[in-house]
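So that we are looking at the same thing, I have put the structure below in structure tokens.
With one protein chain held back, the other chains of the complex are shown just where they sit.
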Amino acid sequence: MYREMVRIRHYEGRILQEYHADKTPAWDIGAGLIPGEMHLSAGQEPAAVGVCAHLRKGDAITAPHRPHHFALAHGVDMKAMTAEIYGRTSGLCQGKGGHMHLFDPENHFSCSGIIGQGYPVACGQAMAFKRRGTDHVAVAVAGEGAANQGAFHESLNLAAVWNLPVVFVIEDNDWAISVPRSHSTANTSNADRAAGYGMPGVRVENNDPDAIHEAAGAAIERARAGEGPSLLEIHTVRLWGHFEGDAQAYRGAELETLDERDPIPAYAARLIEAGDLTDDQVEQIKAEADAEVDAAVQFALGSPIPTADDALLHVFA
Amino acid sequence: MYREMVRIRHYEGRILQEYHADKTPAWDIGAGLIPGEMHLSAGQEPAAVGVCAHLRKGDAITAPHRPHHFALAHGVDMKAMTAEIYGRTSGLCQGKGGHMHLFDPENHFSCSGIIGQGYPVACGQAMAFKRRGTDHVAVAVAGEGAANQGAFHESLNLAAVWNLPVVFVIEDNDWAISVPRSHSTANTSNADRAAGYGMPGVRVENNDPDAIHEAAGAAIERARAGEGPSLLEIHTVRLWGHFEGDAQAYRGAELETLDERDPIPAYAARLIEAGDLTDDQVEQIKAEADAEVDAAVQFALGSPIPTADDALLHVFA
Amino acid sequence: MTTTETPQTADGTRRITTAKAMAEAIALEMRANPEVFVMGEDVGAYGGIFGSTTDLFAEFGADRVIDTPISETAFIGAGIGAAVEGMRPVVELMFIDFYGVCMDQITNHMAKIHYESGGAVNVPMVLMSATGAGYSDAAQHSQSLWGTFAHLPGIKVVAPSNPYDAKGLMASAIRDDNPVLYLFHKGAQGLVWMAKNPRSIAHVPEEAYTVPIGEAAVAREGSDVSIVTLSLSVQHSLDVAEELEGEGISVEVIDLRSLVPLDTETVLSSVAKTGKLLVVDEDYKSYGMTGEIAAIVAETDPTMLSKPMKRLAVPDVPIPYARTMEYGILPTRDKIAAAVRELAS
Partner (left out) sequence: MTTTETPQTADGTRRITTAKAMAEAIALEMRANPEVFVMGEDVGAYGGIFGSTTDLFAEFGADRVIDTPISETAFIGAGIGAAVEGMRPVVELMFIDFYGVCMDQITNHMAKIHYESGGAVNVPMVLMSATGAGYSDAAQHSQSLWGTFAHLPGIKVVAPSNPYDAKGLMASAIRDDNPVLYLFHKGAQGLVWMAKNPRSIAHVPEEAYTVPIGEAAVAREGSDVSIVTLSLSVQHSLDVAEELEGEGISVEVIDLRSLVPLDTETVLSSVAKTGKLLVVDEDYKSYGMTGEIAAIVAETDPTMLSKPMKRLAVPDVPIPYARTMEYGILPTRDKIAAAVRELAS
């Protein structure tokens, strides 16, 4: 899991850099090689690696607007994904989707920019898995802000009534853009909402990869065994802005504490302390991640840009 | 409350009769003096009277597609309401709304034919009451089927986060058209869902007017005192079809038990037993109800029918 | 373009309703393909409020004909998810008027996934829904709204006017690899409990067949005036055409059958022939189907029109409850006839 977290962080770090690179001096969101909104996942890697460690080929994930960590942890090809983010024909979606709309049918991975609307789709994928007699599961990921969207409620109820193999994962990073959880959510743990659907609900505190891994394992096992859906809320941290360009004035003093809350150095320290990781390995993992990410960026940069007329393709199959 | 229950039942009984009167021999939903869908509330009177007994002039109700009992119990003028159901210019809405869209601004009463969509509007009315510093409350009524609609969840959360004076009332009559509660709802009591929003939730069994009255009183008092929203689920019974014309084959043997579950004779018996009601009063209340309902129907029948061109009015104020 | 085959009563026997024709098409596809299943509110034992799933529950059981909670976002989204995995769900939204509670799934997901994925993912799903007015169901249960969906790319939009097309278009819709919105008019279903035009019951072959999506039908040939319309209004227009024949006015009736794709060629050749155009639509007038038809003429050759065109549609008011007002704003036979007479004069 440590390796995967580092891999993700290097990815996000590089995208961050490339995204801003050609938006200077006057910052223009539509400019540069990577235009458009950009929601990066730094700090939230534990959720992705803890959950995806239990997933097999054929299991599905629906992710929200902040999808990279789950995509990478679930096995989406880094090159094709990067090329998509660069809007190239070799991208996952031939440049049509972009960073919020990554579709990888091979890995049953998708994401959507509309808050909460990945929940129902995951239910449908789970329905197909169940109807076909497989033991695959579907994981629906969204933020704590999304848990106040009607689709959340409808989907949890539907999954419970139909006993679908779905795991609902809430990444609680305390913020929905500038709106703090206390202003959006009537209770302190969304895990408590699970009881209203007669399903297990667990909240994992402290952004701890091991604890997440354990809780996710139980939920995924349950779904795989045909015992129905679960809800898993993971308290995590958004280390960067909501999207790139977000000055985050609304976060005030919290900004200064963020470095301490970075889960990656903390996890590394723990692993080193336990003797499960050496300093050399740390360097090596970093170097590998760098190399892989660089190769993906080079692949994207070397890929063709779609033509204007390509826009007319793919409205209908 | 007994008087009001009888009044409502007589109303519904008379509408039933008038509705079917001119739809023979070949039943045509669009025919007759009262055309369109017709959802009657027989059996559900206890909810309306138990709740509305606590409401004052200025308190608001949003009701669903089955609205007559709450409308009458909340003081909506029977004549104007009946004229609306008959599609007359003297109707509450000048014949534009019909039975599912009754608007009475004087009593802050409204209803809507879209399941679950009265919840948010009640929140907004409560918001206005609170912002203006009044102690009025808004009551949002819907069926147990509606409690699986996204709007339910969003509204409960919003009301709780903003501490709004709203009481959410669920009339659980076991059915949503032909779909039984067990096929639609993952848990056995919606009151349990209240905890997910940090608000009190109570379920009242047995369709008992006194128990409903008590529970509703507590919830409404709480809201009036500025202590926030509550959820109240009332287990009641739908004595007739979902709408008129519904053959109810899906209800099977349950149909034979319905007479026994009629709350009105049961309540009368209890009141008589307790000495709070005499046989003479029963007859008198009945006669008064008959007379009032008859006057309302006569009023409607004597009122003008809108012209075709009236349809063009009231798109904009 | 095809000229509608008038249903042949080959053996003089089997005449069925539009509702039954729909259900029959679904049953045939379900028998042929185990990946086809149905879900929606009251589609099971009840058979669909407007009969679209009649008898399916008895044959296929609760596992393939699934009653849902009143959670349109969840179950339409679940249909999308199942379709993404390659199944072929037929999902019913009870009334099209309820689209507002699930429009995001319909237009941001069902409609866009194929495009967003650069063609990598298909969504072979049918969303069927009841449209239309005429029985005093008022503003929230009487809309047509096909114009709304036709405006948004990524969904095929069909609306049959008769039992034969209803069956054939349903078969095409289920076999289509794209999302298809199948809008059936309550008043054209041939329900026993609603007044109807006899055209809602007609001969339909027992075997499976398809009617292609995207081809309009010349429901009746004529030379003086073209009526371009769809759904129940086709029935009214055919009645009017028969009536006006007696007055010496020859009316051509184009049944669009689908708005997306739109068969512009059939429309344009009819208008080129008659020079007179009446567009009849039970949807709202402005920014809808009537405008689109006007535009394809005006951008092709406005001189085709020997007179200003006419539009007969709901005049941008919600549907009122009282019958007088409701029929005041619907495109009734009388109004169609009056408009045709004016154009022909």
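Structural remarks
Residue numbering begins at 1 within each chain, and the chains themselves are lettered A, B and C in the order written.
Convention: a residue touches a chain if its C-beta (ideal position, glycine included) is under 8 Å from a C-beta of that chain, and two chains touch if they have at least 3 such contacts.
This one's a predicted model, so the numbers in the text were calculated from it and none came from an experiment.
Under the touch definition stated at the start, the shown chains contacted by the missing one in the entire complex are A, B, C. Within the set B:G13, B:P120, B:G198 or B:G245, the residue that contacts the chain not displayed is B:P120.
Residue-wise, the contact with the chain that is not shown comes from A:R88, picked out of A:R88, A:R203, A:R224 or A:R238. Of the candidate positions C:M103, C:A208, C:A272 or C:A338, contact with the unshown chain belongs to C:M103. Looking at C:A188, C:L259, C:V280 or C:I336, the residue that reaches the missing chain in the full complex is C:L259.
Within the full complex, the residue among B:T82, B:S112, B:N148 or B:S230 touching the omitted chain is B:S112. With the whole complex as reference, residues 73, 97-108, 111-112, 115-116, 138-140, 147-148, 150-154, 259-260, 262, 283-284, 286-295, 297-303, 305, 308-311, 316-318, 320 of subunit C touch the missing chain. Hidden from this view is one chain, which touches subunit A at 26-31, 35-37, 84, 87-88, 93, 95-98, 100-101, 112-117, 145-146, 148-151, 176-179, 183-185, 245, 249-250, 305-312, 315. As for the chain not pictured, it touches subunit B at residues 60, 62, 91-97, 101, 103-105, 108, 110, 112, 114, 117, 119-129, 131, 138, 150-151, 154-155, 157-158, 161, 313-317.
The rule is short, and it goes like this: only the chains that are shown with their structure count from here on.
Averaged C-alpha coordinates give centres for subunit A and subunit B that are 45 Å from one another.
If each chain is reduced to the centroid of its CA atoms, subunit A and subunit C end up 40 Å from each other.
With each centre defined as the average position of its C-alpha atoms, the distance from subunit B to subunit C rounds to 35 Å.
Contact of a single residue of subunit C with at least two other chains is seen at positions 68-69, 71-73. Within subunit A, the positions touching two or more other chains are listed as 150-151, 154, 157-158, 161.
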